[in-house]
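Okay, structure first, notes after.
All protein chains but one are shown at their positions in the complex.
Up next is chain A:
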């Protein structure tokens, strides 16, 4: 009874609200009753502060209008007065190169549905264009958000923060961001920065992206996998939804390809604020590019005027090594000849964030007054190529290599290999030197090599990756025709075939290529299909808790720390966690020990340090685990464990691994050999020396196939061949195997099983 009255009351209040609202709208100056309705406080606010935005007409605004609104005393978006630093920021914003072309941008934006925008780094496009759109799109009226995608999570977060400051609003309110494991948006959010992957995930549930009125794809020149798919997707959606505006922003000048791809979309180019960069080549090829790079840095330090140095190398090890060598030599230089001080900072993806931040430190001051000025030297992978902007760089040293992901669908190996960069990327690198003043770029190769050995453009990620996950996503996005899906760079047919085949064996696609229930479920997880399937089927093996832990540990970088100066002790520590049956179980042991230490209230950081484990990666694995757990719970996947005392505790886990990784199994070639042969692909591999497995087992399941001087399989666990036949009978259908050791081994085992069953039956 009371319930119903309450309901009634509320509905009447609502009705009232609507009426009040109407009144306000129609005759704004009509006298309101003295007591304002507390539920409608926001309407009253609007009433009190007349927003300059009220006069704006969607898609008809001008730069002048917007500039006026920006210069008001009150914030047009919140109605609150502007903070003190706002006008300072506004002034710097108006100095940005894009600002001059605001009107031009708006004119073009009004005329077209898809716009290609080219602005070099430093033009201010990432922060400004979304704001220009905001003042034109007026999402608070239409209710359709503006999305701006970034390839990297860090960029999405930091840019959102910056733009929130510029608009003088709180981050998470009018301006927010959304990245894979974090969402900082609210009901008031109008402008949303997000990773491209995140937008793609949203599109899986909202095929038309109907929440958005304008989608801005930033850094499209990077051609990440997700951006490529988004472009193809948006191209389709643009036909269906004529009201959706799309802006593709790129930093390089190969925009013609983007234009052609997007139905000859118009192009707007804004020059960056860059200074000329003088380029030097060597006259002969270098014999050792690391050595040459170190020397070049030292020489610059000795002979060039003030200015910071950026050196590009390929990987963590190389970078740390170069840093050490440069540091030593510079010390000697200072001792011997009073050179200026130099701070050397490494920079690579797996570096802890606080160490990454150090690259923004000021260069050290001269050791004494009047002494030579100091400088900093940043030794970086290609993350400093486009994504990070470090001011003060005047000298760039470019050996011409980077580590790139390559996928070979025939052998199913995805590996990071050192390979020559592209011309476009060499130019990007050189451009880094001209941000603050004219700079110099030293290329450690000849001009001839530049012309002849470098490809024009870096291959987009879609051509370099395993597409199993992508195909699954596409299926989930409702793309039926994979062959004619209009990608800017269609992948090699073999890569597509391999992906389809893998998904079929994993039972994510049925024999007609349609998504199965399992496939649909697997696509909910931000994981590789094999991992996702393993996780989903783990309750059948009574060990989903453990598999969940292992999955999280496999999706973060290596947790084992093995510093060069303490390798032996690190290995001894690892042996403490070792499980004789394999690395997966060892990982699990380490994780359990970590959790135990955490629960015991130890200083976990110290504990990790003592045990040569990476605290950062373990805690991020912990974070991933929590996220995955949430997804499992929403999809009612049971979280179960076999009791630890049970003798099958580890056996169950080993069997569960096979449910996802039955395609990554290798058999020992012969009982004396250390060489293994992968199943079906017949590749010869060795077990990576970092393993804890000491007894050579006949059959192993592996997590990855790495290519260095030899072909290695890493993170391996011992399994039994019978399980293969039992868990993945389709893949291990003996008839489909080529003649060879593996086939005969499998036949033997089938025979054995049959005999055993016959005996049982006979009994």
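In this section, a contact is a pair of C-beta atoms (placed from the backbone, for glycine too) under 8 Å apart; a residue touches a chain by one contact, two chains touch by 3 or more; residues count from 1.
Definition applied: contacts and distances are computed from a predicted model.
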item: Omitted chain, identified by the protein name its UniProt record gives, among "U6 snRNA-associated Sm-like protein LSm3", "Dynein assembly factor with WD repeat domains 1", "Protein PXR1" or "Nuclear pore complex protein Nup85"; value: "Protein PXR1"
item: Listed residues A:65, A:189, A:224 or A:296, member touching the removed chain; value: A:296
item: Selected from A:260, A:389 or A:670 as touching the chain missing from the view; value: A:260
item: Residue, one of A:165, A:183, A:350 or A:408, that touches the chain absent here; value: A:408
item: Residue of A:72, A:107, A:489 or A:598 in touch with the missing chain, whole complex considered; value: A:489
item: Candidate in contact with the missing chain, chosen from A:66, A:351, A:396 or A:444; value: A:444
item: Residues of chain A in contact with the chain not shown; value: 257, 260-261, 264, 278, 280-292, 295-296, 298-300, 302-305, 328-329, 332-333, 336-339, 372, 399-401, 404, 406-411, 417-420, 440, 442, 444-449, 452-454, 459, 463-464, 481-501, 504-505, 511, 513, 675, 677, 680-684, 707-710, 738
